[in-house]
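Please read the structure below before turning to the comments.
Of the protein chains in this complex, all but one are displayed in their positions.
As written, the chains take the letters A, B and C, and residue 1 is the first residue of each chain.
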Amino acid sequence: MIKIGIVGGTGYGAVELLRILTQHPHVDEINIYSNSKAGDKISDSYPHLDAIANIEMKTLSVAEAKTNDVLFFATPPGVSHQWIPKLYGTGVKLIDLSGDFRLLDREVYASWYKQATTEKEWLEKAVYGLSEVYTEAISEAEIVANPGCYPTATLLGLLPAIEGKIIDPSSIIVDGKTGVSGAGRSVSLNTHYAEMNENFKVYQVGTHKHTPEIERFLSDKAEADVVISFTPHIVPMTRGIMTTSYTQIMTNHTEQEIEDFYRAYYEHQPFVRIRTNGNLPQTKEVYGSNYCDISITVDQRTGRLIIIAVIDNLMKGAAGQAVQNMNIINGWDQTTGLSFIPTYP
Amino acid sequence: MIKIGIVGGTGYGAVELLRILTQHPHVDEINIYSNSKAGDKISDSYPHLDAIANIEMKTLSVAEAKTNDVLFFATPPGVSHQWIPKLYGTGVKLIDLSGDFRLLDREVYASWYKQATTEKEWLEKAVYGLSEVYTEAISEAEIVANPGCYPTATLLGLLPAIEGKIIDPSSIIVDGKTGVSGAGRSVSLNTHYAEMNENFKVYQVGTHKHTPEIERFLSDKAEADVVISFTPHIVPMTRGIMTTSYTQIMTNHTEQEIEDFYRAYYEHQPFVRIRTNGNLPQTKEVYGSNYCDISITVDQRTGRLIIIAVIDNLMKGAAGQAVQNMNIINGWDQTTGLSFIPTYP
Amino acid sequence: MIKIGIVGGTGYGAVELLRILTQHPHVDEINIYSNSKAGDKISDSYPHLDAIANIEMKTLSVAEAKTNDVLFFATPPGVSHQWIPKLYGTGVKLIDLSGDFRLLDREVYASWYKQATTEKEWLEKAVYGLSEVYTEAISEAEIVANPGCYPTATLLGLLPAIEGKIIDPSSIIVDGKTGVSGAGRSVSLNTHYAEMNENFKVYQVGTHKHTPEIERFLSDKAEADVVISFTPHIVPMTRGIMTTSYTQIMTNHTEQEIEDFYRAYYEHQPFVRIRTNGNLPQTKEVYGSNYCDISITVDQRTGRLIIIAVIDNLMKGAAGQAVQNMNIINGWDQTTGLSFIPTYP
Partner (left out) sequence: MIKIGIVGGTGYGAVELLRILTQHPHVDEINIYSNSKAGDKISDSYPHLDAIANIEMKTLSVAEAKTNDVLFFATPPGVSHQWIPKLYGTGVKLIDLSGDFRLLDREVYASWYKQATTEKEWLEKAVYGLSEVYTEAISEAEIVANPGCYPTATLLGLLPAIEGKIIDPSSIIVDGKTGVSGAGRSVSLNTHYAEMNENFKVYQVGTHKHTPEIERFLSDKAEADVVISFTPHIVPMTRGIMTTSYTQIMTNHTEQEIEDFYRAYYEHQPFVRIRTNGNLPQTKEVYGSNYCDISITVDQRTGRLIIIAVIDNLMKGAAGQAVQNMNIINGWDQTTGLSFIPTYP
């Protein structure tokens, strides 16, 4: 049994971690850290947790942090990079749900995030936590840079085609759609119910900070510099992400062959499901679960391969994958404590 | 042609007034007053108004206010009562969409609104703007206290039964349901999309400030002190109010007779529609329009008359009724500039 | 380990049972019966179950039914009463999620359901499955009449006040609100997205078939014939029920005393949570879980006690409570396999 800590107590990432970890069979103690709400119970902010997790939140300190076996940072950009160097080497496994350790280049980080992160030496120590792809490295990591929500869906959808040299890496266009919970719990006019309901929006065309993250790991597997177009949209629903990726096919493979290749690629991965027979995934079909459902379509008229991937942005796109990585680090089955069946309808 | 002014420029009430008044056949100039955004165009805050109302907002002053023929206050409680005494008698017709002039008793106002309004001498000068019921008085008013959204639906539903002595006034229970736009444009956790979507809430059980307003005008027509239970709920939708009123029948009238009585009561009222044949109203059936649709049901088993009324909270519940009152004051047909057909679906 | 069967394979009740039972620690085999879809896999109708429950559905027969330890009927009214008499006494525990066995009087059933159910002798053998209230009887039952969704919330909210003689049983008015999934998976114009979205509806005023069910069990505990007003409404959301019950107080108890009485009443019930300090429940706070959250408010002005109760209609209002009853019958802890934390946001 292990002891875990969650930094960033009252955000949606933390609350989703709680939904998973309070019932994880190998976790027997949970600490929640929130500087702004230290002393309050998490159930004061979230009445749905009453009788489940009436945990009093604490102030984070290095001494306090070190008492945990695993520490999750469910914090906005700019926080974790201040703590992680101080905790590295103390034996605490550090899983960062923010973007601070996802890029290798401080300049690139600064230009997309409009703020600073830590030194390259620290960035290099982090392993990218795309569980299905970097499993080996994650199992030995002290710092896991847990992937962004859009990159998770996009990369799981594209990497088989990249690694299989099925598509032209220079042709990739990703059209992303997210539910509103991705914007977090901080109130704003953009997420004001009366303005977001019965509305569909596009934002940050070509400038979203997940773009360099996607490009970094596409480039890694393409063994070449990949530049993509990425356009995020926001859907009037709470949870769910779909990415629609447009790519140019470079081979003569049939749709069936490519589908088989994808299925083989993810053969031993319990959380990736490849759709068959033209069946297309919907975000609700993974709601509340850690699944990533993927379909591939060959459009003969245009020579394009169109890849659809869906996830629950708070689960596989954040807290679920973070726990999956905790399982990998500890040598447990990936699905331990994560067998959530999609809530449908 | 007249010149109108709107105080409280960037709220939903003001914007709904603009939607109506920019096409009103007797209005040829519109001024918008907003102290916090003076100098900005309203279309900067509301891009949907681009090319329709690129009006620069101004700071309100008494001199400025007096240049209008009609001045609407689409302001939070506590603003209009500071201006209206200064403008009274200058010839400007004053229509207040806030609650400042709806109650006759300052103490009652203070106990429900938790803040102060003006002196009783001023409160007495205001006419309650329930257009169908106080038409005569409105036509001669200088100050109109435009009704609240819940009171509009509740009173239009209950007053015929009260005036017809069909129900026991001491038995009234009103269960109200509103769309989220009723909470205005100020952001809050309550109206944060991820918390309000796929959620149904109850609030202010027995303490909502529209309660004394409803009781005042029920008492007026019952010629007795009426005390009611009123419980508001919030529905995950943008627009629409339904009130479900439970009352004890005091007579032997059949459902058909009561329905006929209601139809006769509103015979010359273009915006009230009485449902027939057990057909029950839905909020969407009045969406974007100034209608109030009403059904009455006699429950023989319990001896109760159950009255359902629906309105669009921003139209008949606010801006629409305000313009209806402007029409009455000016001697125009009530429907002038208000013939919005419900947007369906 | 036991073997269970689900009749009514492709409805929402069956699918929610599957969400629970595929991970129940004491269930090792699940049969799904659907006459219309026998031979198909449940995952053909519900792709979200792919890789989770690719179970082939079968045709129901008495011989087949008897191979199960527990058989759930997740069927429309009029089905279970044809099967249950044939299966009674064979050792299979029968849990009926439909209304066929909830009323004791065939005439009453016929007048509200507009169809027939079985003979009184069979109706008398069924135990009403309101888990918290009829626990003893359920533990020995062969037939469980699993409660309706509205009755579950209403009765859990009202019974303490009835049993404590706090309220006048003749004064009860229940205003119910449900999410759309309560209408099931059969398509209709009422549940067509474009007509139900951004809409709030009332239906079956005074004629809903859950009314006699509520009255039967209120009468049982009041030891007198109780007649209520019940008005159901439909909310543009998928899951969730709130009931707002208005009652006349008969005692001088304070709000705090009544709240304490409620808390004591449910002291050993893990799925009922009583709210404190004026905190009011929201449907989302029980989303996907088996909780029933209850608040009580004393309105001094009117002498009324207003009781709010929320549940997830598919969980505590159907499948969750059915499994809770299975646990009680088998002598397992009530929460076995039911520790779903509300999905929030």
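As a working rule, a contact is a pair of C-beta atoms (placed from the backbone, for glycine too) under 8 Å apart; a residue touches a chain by one contact, two chains touch by 3 or more.
Computed from a predicted model, the values in this text were never measured in an experiment.
Colleague: By the document's own contact criterion, which visible chains does the hidden chain reach in the full complex?
Modeller: A, B, C
Colleague: Which is it among C:58, C:185 or C:263 that touches the chain not included here?
Modeller: Checking the options C:58, C:185 or C:263, the one contacting the hidden chain is C:185.
Colleague: Just one of A:4, A:55, A:237 or A:328 touches the chain that is missing; which is it?
Modeller: A:237
Colleague: Under the stated touch rule, tell me which residues of subunit C contact the chain that is not displayed.
Modeller: 12, 179-181, 183, 185, 187-189, 191-198, 236-238
Colleague: In the complete complex, which positions of subunit B touch the hidden chain?
Modeller: Touch with the absent chain occurs at residues 12, 15, 18-19, 22-23, 46-52, 181, 185, 197-198, 238-239, 270, 273, 275, 279, 281-282, 284-288, 293, 339, 341-345.
Colleague: Even though one chain is hidden, which residues of subunit A still touch it in the full complex?
Modeller: These residues of subunit A touch the chain that is not shown: 173, 175, 177, 179, 194-195, 197-203, 205-206, 227-229, 231, 233, 235-240, 242, 244, 246, 280-284, 287, 297, 299, 301-302, 304, 306, 308, 310, 345.
Convention: only the chains that are shown with their structure count from here on.
Colleague: Rounded to the nearest whole Å, what is the centre-to-centre distance of subunit A and subunit B, using the mean of the C-alpha atoms as each centre?
Modeller: 46
Colleague: At what distance in angstrom does the C-alpha mean of subunit C lie from that of subunit A?
Modeller: Their C-alpha centroids are separated by 36 Å.
Colleague: With centres defined as the mean C-alpha position, give me the subunit B-subunit C separation in Å.
Modeller: 39
Colleague: Multi-chain contacts only, two chains or more: what residues does subunit B have there?
Modeller: Touching at least two other chains: 179, 194-195, 197-198, 236-238.
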